[in-house]
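Just passing along the structure, written as structure tokens.
Note that one protein chain is taken out, while the other chains of the complex remain in position.
After this line comes chain A, so read on.
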Amino acid sequence: MSTDRPGQLTPSQTVGPYLALGLPWPDGPDVVPEGTPGAVTIGGTVYDGAGEPVVDAMIETWQADPDGRFDHPDDPRGARTPAVEGFRGFGRAATDDRGRWSVRTVLPGALPVFDALPVFDGAADVREAPHIDVSVFARGLLDRLVTRIYLPGNAEANAADPLLSSVPAERRGTLVAVAEAPDRYRFDIRLRGDGETVFLQI
């Protein structure tokens, strides 16, 4: 039962088809408020293994502010009030009846890499390229899927990014958004099969 073995992780389960009853918020897609200078839209379509849009998924995003900072006490540089007023860092958007999702945000900054991480390769000037962590939830997913959005304008930083470098070159493109306009990026997610998005194990 749930109490007799404390310390053992609670297992994940699917959100099922009815997540709309509990999870979406009116301002869920607003990582920054409407009217924020420099705001961009990042979004796309979620596809299943048959190439059909997934109309009952939910996407969540988590990212640093444009200075590469987090308003969080576990950031060893210290929690800091975001550089952009009203910046929440977090976005949540259910897919619509065509499988589309989007959030309004500002582009994240690059991040330092800290030494204590056992897998860090030790290069002195390595930084993480600007990125957004993504969770994908849907009926048929027994655990969330995790991926990352990188940005196409950062070719040099992306080339030096430790995670992107660890992904086979022919699949790296699934992690890089496409610029459709100066303030609009597309990031499609393919759950399975041809062009399958690179998913990450955390």
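Things worth noting here:
By definition in this document, contacts are C-beta pairs under 8 Å (C-beta built on N, C-alpha and C of every residue); 3 or more make two chains touch, one makes a residue touch a chain; residues count from 1.
As a working rule, contacts and distances are computed from a predicted model.
Chosen from "Succinate dehydrogenase cytochrome b556 subunit", "Protocatechuate 3,4-dioxygenase, beta subunit", "(4Fe-4S)-binding protein" or "ABC transporter permease", the protein name that UniProt gives for the omitted chain reads "Protocatechuate 3,4-dioxygenase, beta subunit". For the chain left out of this panel, the touching residue among A:40, A:59 or A:111 is A:111. Those residues of chain A that touch the chain absent from the view are 1-3, 5-23, 25-27, 48-50, 52, 54, 56, 60, 62-64, 70-72, 74-77, 88-90, 110-120, 124-128, 131, 133, 135, 137-146, 148, 156-157, 162-163, 166-167, 191-193, 196-202.
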